[in-house]
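One structure follows; several queries about it will come next.
Only one protein chain is missing from this complex, and each of the others stays in its spot.
Let's turn to chain A:
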Amino acid sequence: MHSFGFRANALLTFSVTILALLCAIASLSDNLNSPSPSAQVQVLNINWFQKQPNGNDEVSMTLNISADLQSLFTWNTKQVFVFLAAEYETPKNSLNQISLWDGIIPSKEHARFSIHTSNKYRLIDQGSNFRGKEFNLTLHWHVMPKTGKMFADKIVIPGYRLPKEYR
């Protein structure tokens, strides 16, 4: 009843239970945080805009992205993955989402940023629908916790339009 094995077992069970409980509480405590992030995105320039030989439109643009995501960070936040996606609709596809830029924010100090970049991933359509196309730019973020539930949200910035002609 009071052998070494039983005591070791009881101690192990107890410590694992407490650890699991702490992890659950840490994850739940994220719900207490109500973040208020902000973001602005400008398309500074259309670098080039053309039709590929296979018939798909491709465009390259220069962007200015500034955001303040400091309020997303809590004590249980390991990192925030942030990315900007172009979103538009075409006759064939009800939704096209293309990531243009992404970044990993490791800590709260880096969560207020302003960057000037051309699109990191190629913006290619499935087809040739880009001329005069209206699209949204959406800043998404995915919060990765130290432990527990991941969550995500976004800011949609509508009202961008591509040029009417290739250049």
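In this section, contacts are C-beta pairs under 8 Å (C-beta built on N, C-alpha and C of every residue); 3 or more make two chains touch, one makes a residue touch a chain; residues count from 1.
Here, contacts and distances are computed from a predicted model.
Enquirer: UniProt name of the unshown chain, from "Dynactin subunit 4", "Signal peptidase complex catalytic subunit SEC11", "E2 ubiquitin-conjugating enzyme" or "Pentacotripeptide-repeat region of PRORP domain-containing protein"?
Expert: When "Dynactin subunit 4", "Signal peptidase complex catalytic subunit SEC11", "E2 ubiquitin-conjugating enzyme" or "Pentacotripeptide-repeat region of PRORP domain-containing protein" are compared with UniProt, the left-out chain turns out to be "Signal peptidase complex catalytic subunit SEC11".
Enquirer: Looking at the full complex, which residue from A:22, A:44, A:115 or A:152 touches the chain that isn't shown here?
Expert: A:152
Enquirer: Pick from A:39, A:63 or A:85: which residue touches the chain that isn't shown?
Expert: Of these options, the touching residue for the absent chain is A:85.
Enquirer: Could you please point out the chain A residues that touch the chain left off the display?
Expert: Counting over the whole complex, chain A touches the hidden chain at residues 5-6, 23, 27, 78-79, 81, 83, 85, 91-99, 102, 104, 106, 121, 126, 140, 142, 144-150, 152.
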